[in-house]
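Every protein chain except one is present and positioned as in the full complex.
So, chain A:
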C-alpha cells in the first residue's frame, strides 16, 4: 500500500548516500538554527531505520542479499561509517540503537566473498580509538561498546586494539560503578583476550610483565566482587587455552601468582573458589615446580588437603572430581 503513494522507492545505494549527506549536515551544523536541524534529524533517523530494515528485514520481509551487498558497497565506498560513528552522540536513542545494529551487521556482510568492512577498518584504525573512548561517556558507552565488539571480530582490528594504549584503560573501565557499562567493557575485554587465538598468544607473551601485573593487582585483587569473579574466570579461560601454553607455564611458575590464587580459593564466594581452583590446579600439576612454589605448597599441605576434602560442587562433576584427586595426589606427594 505504502509503495503506491511514495514518489519513488530509493535504492539501497541512494539511501546510503542520503544518510551520508544528512550526517554531513548534522556534523557541520551545531545546535543553532533549531528548526531546520530538527527536520534533518528526523529525516536522518528515518533513513537509518530504513537502512536497518534492508539489512535485517522487517515483519513483512526477509533481507535480500543483493540489496545488502549494494548497501554495504556504498557504505564503505566513502566515509559513511566514520560519519555515523562521529555523529552518534547527536542522534536520539532510537537512531543510536539502529545505527549500532547497522554497524554490527555490516561487519558480517560479504561482497564478492570478502568482508569489505575489514578492509575499511584496516585503513581507518583510528575509529577504534573513538569507539574505545566511548566507555568514558556513559551516554554512548553501550552503543560504541557494541560496535567495538563487532569490529574486533576482524583479527587485524583486534590486534590493533590489543597493541594500543587502550588496553591499559580497560582495567579501569571494567571497574566503573555503572554496572551496564562496566559489564559491557568486561565483555569486550574478554572478547579481545579470547577470540583470536594466535594474536592473543602473541600479545600475552610480548606484554606479559605489565599485563599480568595489572591483571593481578587491579582485577584479581579488586575489592569489587564482580570484578574478581569475571577476572578469575577469564584468567582460567586464557591459561587453559592450548595456544597460550607458553604464557601458562610462565604464570604458574611465579610464587606471587600462586599466593593470589590461594587467597581466591579462600573466598566466601563458591563461584570464585571454583574458578580459582581451575587455575590453582595448573600450579599443582606443573611438573617443573620452582622451589618456592613447592615450599609454599608443602607449608600449607595439611590446610590444602583439608580444604579439598570439603570442596565439592553442587552438581556432581566427574571431571572436577578427577582434577581434584589429581591435585590432592600431587600435593600429598611433595
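Simple rule for what comes next: contacts are C-beta pairs under 8 Å (C-beta built on N, C-alpha and C of every residue); 3 or more make two chains touch, one makes a residue touch a chain; residues count from 1.
Quick note on the criterion: contacts and distances are computed from a predicted model.
Asker: Among "Dynactin subunit 6", "Protein kinase domain-containing protein", "Mitochondrial import inner membrane translocase subunit" or "Sister chromatid cohesion protein Dcc1", find the name that the UniProt record gives to the complex chain excluded from display.
Answerer: Choosing among "Dynactin subunit 6", "Protein kinase domain-containing protein", "Mitochondrial import inner membrane translocase subunit" or "Sister chromatid cohesion protein Dcc1", the correct UniProt name is "Protein kinase domain-containing protein".
Asker: For the chain not shown, which residue from A:155, A:253 or A:286 touches it across the whole complex?
Answerer: The missing chain is touched by A:155.
Asker: For the chain left off this view, which of A:13, A:187 or A:328 is in contact with it?
Answerer: A:187
Asker: Where does chain A touch the missing chain, residue by residue?
Answerer: Against the missing chain, chain A presents residues 56, 59, 93-94, 97, 101, 104, 115, 118, 138-139, 142, 153-156, 159, 177-180, 183-184, 186-187, 195-199, 224-226, 229-230, 269-271.
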